[in-house]
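Only a single protein chain was left out; the remaining protein chains are all shown in position.
Here is subunit A:
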């Protein structure tokens, strides 16, 4: 894989133990926990502002098998205020704003996520599709329903984390000016 090029904007909190590979840009206010994994295999990943990427979460930018031979290097853009909960696995080619990927969910690389979506704990979404705004996927059978509005922001949790995490972990220094 190509060399690592990690750009961290000021205000982002990226723990040193997190596994970041490839060309990754991390927006202001984003928190990345120690053992989160972000792999930019197929092309660069740009993570927006105020995302929360928890322990064991995996964000992998990988092309589907049938597109792997093409020359293009697509960019994975992840919007703002997304929450990647513990041990989720997201390979989506495009992610909007304010989405929640709950614990141990799996989102395949043919699923485009728009805004305000919730993928419930343990749900697996692999079929090629575009998740409409405010869609909630939940339960054993991955039932889908449309929410009234976006899931609430994790502001309080992120405030606490930005105070606590630097006390116990080495933090990567921001290396990019706004």
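Throughout what follows, a residue touches a chain if its C-beta (ideal position, glycine included) is under 8 Å from a C-beta of that chain, and two chains touch if they have at least 3 such contacts; residues count from 1.
One rule holds in what follows: contacts and distances are computed from a predicted model.
The chain absent from the displayed complex carries the UniProt protein name "Dynactin subunit 4", chosen from "Queuine tRNA-ribosyltransferase catalytic subunit 1", "Serine/threonine-protein kinase crk1", "Cysteine-rich DPF motif domain-containing protein 1" or "Dynactin subunit 4". Contact with the undisplayed chain is limited, among A:28, A:46 or A:144, to A:144. Listed for subunit A, the residues touching the missing chain in the whole complex are 118, 120, 135-136, 138-139, 143-148, 151.
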